[in-house]
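Here the complex is missing one protein chain, while the rest keep their positions.
Coming up: chain A.
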């Protein structure tokens, strides 16, 4: 039985300054009810904190490391004993990868291409652990995925073309 404590990153949240949730990823089991509660609680705490304060909030025996980029708050919930500064670096790493992929990323990118943001996060973190420290590798993997999608789309459209022609 995996207790919640043993997982490194409990969850990742992206919250806009208005408190809208842009991305969530849960690495340990939280019921739907708990999730909404967690989000409500944390956005209440984090959004009200001043700009000069430190980026760590202690919450329910965990620590939430957050960082604000433009209008978005990137939050990660970690164990008490983890290295908070490293998590900040991971957040920054994630943002840089997003930035490189979207080309100066903004909130709208994440709203319209939220699935891409999830793919990128999945290449960076899996099961609450960091799996890749190279931006290039992540970018290459995502590009490979994209081209897969492209070919699949092409195939699909060519097949539908054939079907369309055949049924004419």
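Assorted remarks:
The rule is short, and it goes like this: contacts are C-beta pairs under 8 Å (C-beta built on N, C-alpha and C of every residue); 3 or more make two chains touch, one makes a residue touch a chain; residues count from 1.
FYI, contacts and distances are computed from a predicted model.
For the omitted chain of this complex, the UniProt record lists the protein as "AP-1 complex subunit gamma", which is one of "Lipid droplet-regulating VLDL assembly factor AUP1", "E3 ubiquitin-protein ligase", "Exoribonuclease phosphorolytic domain-containing protein" or "AP-1 complex subunit gamma".
By the touch rule set out above, chain A reaches the unshown chain at residues 1-2, 6, 50, 52-58, 83-86, 88-90, 92-93, 126-127, 129-137, 141.
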